[in-house]
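See structure below.
The other protein chains are all here in position, but one chain of the complex has been omitted.
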Amino acid sequence: MTPRRVVITGIGVLAPGGIGVKNFWSLLSEGRTATRGITFFDPAQFRSRVAAEIDFDPEEHGLNPQETRRMDRAAQLAVVATREAVADSGIELTGIDPYRVGVTVGSAVGATMGLDQEYRVVSNGGLLDLVDHTYAVPHLYNHMVPSSFAAEVAWQVGAEGPSTVVSTGCTSGLDSVGHAVELIREGSADVMIAGSSDAPISPITMACFDAIKATTPRNDDPGHASRPFDGTRNGFVLGEGSAFFVLEELESARARGAHVYAEIAGYATRSNAYHMTGLRPDGAEMAEAIRVALDEARINGDEIDYINAHGSGTKQNDRHETAAFKRSLGDHAYRTPVSSIKSMVGHSLGAIGSIEIAASALAMEHGVVPPTANLHTPDPECDLDYVPLTAREHRTDTVLTVGSGFGGFQSAMVLARPERSVA
Amino acid sequence: MTGTATKVVVTGLGVAAPNGLGTQDYWAATRTGKGGIGRVTRFDPSQYPSRLAGEVPGFEARDHLPSRLLPQTDHMTRLALVAADWALADAGVKPQELPEFDMGVVTASSSGGFEFGQRELQALWSKGGQHVSAYQSFAWFYAVNSGQISIRNGMKGPSGVVVSEQAGGLDALAQARRQIRKGTRLIVSGGMDASVCTWGWVAQLAGKRLSTSDDPERAYLPFDAEARGHVPGEGGAILILENAEAARSRGARTYGEIAGYGSTFDPKPGSGRPPGLRKAIELALADAGATPDEVDVVFADAAAVPELDRIEAEALTAVFGARGVPVTAPKTMTGRLYSGAAPLDVATALLAIEEGLIPPTTNVEPADGYDLDLVTGEARPAEVRTALVLARGFNGFNSALVVRATP
Partner (left out) sequence: MATQEFTVDDLKRILLEGAGADESVDLDSADFLDSEFEALGYESLALLETGGRIEREFGITLDDTALTDATTPRALIEVVNAHIGQPTAV
């Protein structure tokens, strides 16, 4: 039996500066940045005071007041992105056995905004050790257990198949989609609504990343604060967002005449077993994930046309990742355009992996590789072609997209055109 | 060999439960119906409407873990790390002797390191951002147990974390089996939760499923006419899953096989469609290639919410017939452990297979009308070859897993 192949037939994106696929792609292809000084709260006490925020009004996007109230912002973003993906795919979910439709939602930090906000209330501003249950909102338990995100998405589309949240830190967005692909391949589902969402821009998140100096203190120039692969980079810019996909088995997608963006041809995740936040400079474990993902896709490393990098803009990440590309692709790494969209939309933790899959699929769709914005100063340790500043027309049939996260997770995914010859 | 024909077996157990720390203590208590529910000691619960919990007894992290790890770990991570050590020792596995990419870690989480998070939120809001610990960047998040276990044991293979409240414990084991079928030799799996802190308490109270009884023997009564919600607990189990051939070739003792799994999500409330638990059971049996009459015992989810008990009882009678299979809920002795509950039930099922004894559902007098053969009172001797474990997560997650004795 030939293994079932899984394709993307619908995309929905909510990213900073780009609500909806069209606006998202405009931002990326024009190389604009959506990072700015934090407006959600007064950030004066924090070392890093920049973020990539979405100007998002849930009711404008069709959420009713009850949905808006009960859902954390990350769940709201997920639901809106899901709706766009389903509409984009043109799939009629009502005609499919609901047990054959599943949901995976990646999220690194769940309902962080809701928890931060509600903790303040029940503790009376942190004064109470014995926090006061009489001030708790009714949906507080849904904030405590982020599986509620998968429930909201499933309710949205009427899915009754395998559903879960995948939470592997900053690789959640890749791992959620990778998990969904495995479920379709093995036959546990025919359609998966898969993606991820995080809305972490809250005081507790700024404080914890301040404490490890992971976020940039470039507060005087917020629009140019996210600088992946640049010699002057000094930390990432926290972001928020969501991207969702309709994933289908290739033959049934073709049978219904669906537009196919890309096949998810290979995926793998590995761990560095080294450190919760640190990375060894050699990139060996990410390279291994890349090797296995290519192997699964039956694609040679030198066939990769574009690498969508994790490129967070921390000193150690960009060096680690560059080493991993060289280790896995050899000299081809030097010949392949590599870019980080985090330079434009920031780092939305568990969401960014899915947003980067969307960017990768759109790069294939348009034959255009998005740039790495704000890249002016070379770094001798980062010596690949990072597509500085402006997008590049570039025929793209195969994309490698990778992620790296706290906990040591290293994930890699290969997107390709389904019509390629598969040996 | 890889693919769906690959058998996956459990070769090691590590247990941290409210009625026993370590597999031996836990099973000694469970087989005799000895519970571990009592008044909360981790904080003063007087002011809250619910005051009982299942707390893991006698756990001193510093006796088991290096001091370097203590400041950066929540209670649930310490329990998970120690249970993983015990499970590996039980399996006779020395991780440093195996290829590092051939071992992975897949755990479930429900609420992460909530107690750690509470402390840091309090520091932030009472004193200011500079008072938040460097460890807050990961110590509370859902992925922390998989990360820490992989680091402590040098495991570089595929790892992962699933969150589907109580159902997640089975989803993690299924994902571990999937990774072994794809070619990884060994996966450390299971789940551990421990949110018995005031912040976690208040959030759980908001979920409106906690029992308000003060009597440890009358508080958590699934399938009883007096069912009134559950008692929350802390703990869970970590299991070592291995490719059966690899386990056999190293001469490992096996507890049993992870033979089948199925998972569904309930329809949106008000849709008029039936709940998904029955379908999950049917999927798991089909996946195991097992007929209902081959199942010797069911470990129930046992929500102790009347509506949910009814749904579970109806699903069981639909698949197995009225009183068609012995059903038990040893979690009446521990409280509901969220992501830790189902891995603990799977461990219990494997111990039941080993001893030929179905542990009891304690304190419960089954209500009329459920038509279940609920094993109440004392443990029931029985040859157990195949067991079905059920787990449901808040909002409608249904998972079912079949374990089978190895021939």
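Should a chain be cited, it is by its letter among A and B, assigned in written order, with residues numbered from 1 in that chain.
In the analysis below, contacts are C-beta pairs under 8 Å (C-beta built on N, C-alpha and C of every residue); 3 or more make two chains touch, one makes a residue touch a chain.
Keep in mind that what you see is a predicted model, and the values were worked out from it rather than measured.
Touch with the chain that is not drawn comes from one residue among A:M276, A:V368 or A:V402, which is A:M276.
Within the complete assembly, A:K213 is the residue of A:R4, A:R70, A:R120 or A:K213 that touches the hidden chain. When the full complex is taken into account, the listed residue touching the unshown chain is B:L69, out of B:L69, B:A318 or B:A382. Hidden from this view is one chain, which touches chain A at 211-213, 217, 275-278.
Even with one chain removed from view, chain B keeps its contact list with that chain: residues 66-72, 130-131, 133-135.
Quick note on the criterion: only the chains that are shown with their structure count from here on.
Note for the complex: chain A touches chain B at residues 45-46, 98-99, 102-103, 107-110, 115-116, 119-120, 122-123, 125-127, 129-133, 136-148, 150-151, 154-155, 158-169, 172, 175, 179, 182, 186, 188, 203-204, 206-212, 214, 268-277, 285, 288, 405-409. In the complex of the two chains, the chain B residues touching chain A come out as 4, 43-44, 47-49, 72, 100-101, 104-105, 109-112, 114, 117-118, 120-130, 132-134, 136-138, 141-144, 146-148, 150-151, 153-165, 167-168, 171, 175, 178, 195, 198-208, 263-268, 271, 273, 276, 279, 338, 393-397.
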